[in-house]
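Read through the structure below, which is laid out as structure tokens, and then see the notes.
In this view, the complex is presented without one of its protein chains, the others remaining in place.
Chain naming follows the written order as A, B and C, and within any one chain the residues start at number 1.
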Amino acid sequence: MLEQYGFVVIFFLLTAVFAVAPVVLAWILSPKKSSSRKRETYESGLRTFGKTWIEFKPQYYLYALAYVVFGVESVLLLPWAIAYVFLPFYAVVEATLFLLLLGFGLVYVWKKGWLHWM
Amino acid sequence: MVPLSWYLLLAAALFSIGLYGILARRNLVMILMSLELLLNAVNINLIAFSRYLEEGQTIGRVFALFVYVIAAAETALGLAIMIAVWRTHQTVAVDEIDALKG
Amino acid sequence: MGFDVSFGFEQIAFLLTAALTLAAALAMVFSRQVFHAILLMIAVFVGVATFYVLLGVSFMAGMQLFIYVGGVSVLAVIAIMVTRGFMGSDRPRPARTTYGAAIVAGSVFIGLAWLILRVPWPTVPLVAASENDLALLGQVLVSRAGFVVPFELSSLLLFVVLLGALYIARER
Partner (left out) sequence: MPIYLRYALNSLILLATPFVSVLILIWVARKVIARMQDRLGPNNSGTWAGPYALFQTLADAIKILTKELIIPEGADLWVFLAAPAVVLGSALLVWLVIPFGPTLQGMDPDIGIFYVVVITPFALFAMIMAGWSSRNKYAALGTFRAVAQIISYEIPQFLSLLIPIMLTGSLSLQHLVLAQQLPFALVLPIPALIYFLAMTAEVGRLPFEQAEADAEIVAGYFTEYSGMMFGSFYLAEFINNFSVSLIFATLFLGGWRGPWVMEVPLLGPVWLLLKGFLVFLVLMLFWGAMPRLRIDQILNINWKFLTPLALVMLIVVAWVNRLAFDQGATTLVARAPWLFAANLVVGLVTIGLLKLSSQRAQRRRDAQSFELLRE
């Protein structure tokens, strides 16, 4: 039964080869004359100053949060969408309720201004 | 097919590794991630059981789906709390966040 | 016990994936860098998804990757990026705690393994895998005799999580 996955395994292995090949090829062909001046972190031509890592706004987290909630929600609808053709009418009503609740959440967050970029 | 016991042993191993992570790490992110390992172990069990022992093979999968929902919800809330704690305490190590009173 | 099986494509694939997954999981809980731990966690998730493919439920493998790699891991990365834990490594706990944790986890595993090996589990599935039974899954999920109440409740849960988490994490 799993013999069909033979193709997938071979395809995945070859994909890995193809993904690594360009860099390996370049590593063979390219000159290797590294110097500490070259290896400096890029900073528009200036010498690097300060911490190279800055702390970011929690704002980004809010979007990630909204993404995860919406993603899980829509992925839960996937089995429903596949079965939609065979489902009775009340299933449409259920999915509508499901989506309306989510939409209500979006509108609430929107009106509260929590998705407003600062 | 692979015997069911192999899957169960695998899930048990994953569960124990996750448990170790929860007990031994200090960073809140690491703890939440170890918790995901536990949930993954549970899901392997659910799906293996539904595949081997259930005739319709749907109930186990539906349960696994709900476990996914819980996992996502738990991570989202846990990390939100972590960020709030970071803002007030400037730390994410659990043994330093015991001053919840003040 | 079920260990007297012939080693075909599937058994080898299982053992290989299991070894890689468990190695990644171990490396994850021991890694000092939190970001490396997240990358290793993704490796674990991919491994678990491979088990679902081996079990013949590739839909769950897709779900696993979508929710964990696309959701939870991204969330974790962004969370450590906005706190300064991102660059920093995680200081280890005192050795006593670590040994204690290892002992607890080890004994839990031994206990579970002992319990599992005592039971004569089946070595072959009850029924053959059915082709494309995703529609059945959807029907069970939203039918009144099935799981429609948890289905709607999960929507409610996610709604509450959206509001609650945004309320906690937003800037004041």
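Keep this in mind: a contact is a pair of C-beta atoms (placed from the backbone, for glycine too) under 8 Å apart; a residue touches a chain by one contact, two chains touch by 3 or more.
From a predicted model like this one, the values you see are computed outputs, not experimental measurements.
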Omitted chain - touching chains that are shown: A, C
Residues in subunit A touching the chain absent from view: 4, 6-8, 10-12, 14-16, 18-20, 22-23, 25-27, 29-34, 36, 38-44, 52-54, 56, 60, 63-64, 66-67, 70-71, 74-75, 77-78, 81-86, 89, 92, 95-96, 99-100, 102-103, 106-107, 110, 115, 117
Subunit C residues touching the omitted chain (full complex): 35-36, 39, 42, 58-59, 61-62, 65-66, 69-70, 73-74, 77-78, 81, 86, 131-132, 134-135
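Just so we're on the same page, only the chains that are shown with their structure count from here on.
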Winner on C-beta contact pairs when B-C is weighed against A-B: B-C
Rounded Å distance, subunit A centre to subunit B centre (Cα mean): 21
Contacts with two or more other chains, residues of subunit A listed in rising order: 58, 61, 65, 68-69, 71-72, 76, 79
Subunit B residues counted as touching two or more neighbouring chains: 65, 68-69, 72-73, 75-76, 79-80, 83
Residues of subunit A touching subunit B in the complex: 58, 61, 65, 68-69, 71-72, 76, 79
Of all residues in subunit B, those that touch subunit A in their complex: 65, 68-69, 72-73, 75-76, 79-80, 83, 87
Touch list for subunit C against partner subunit A, complex: 9-10, 13, 53-54, 56, 63, 66-67, 70-72, 74-75, 78-79, 81-84, 86-87, 128-129, 134-139, 141-144, 148, 151-152, 154-156, 158-159, 161-163, 165-167, 169-171
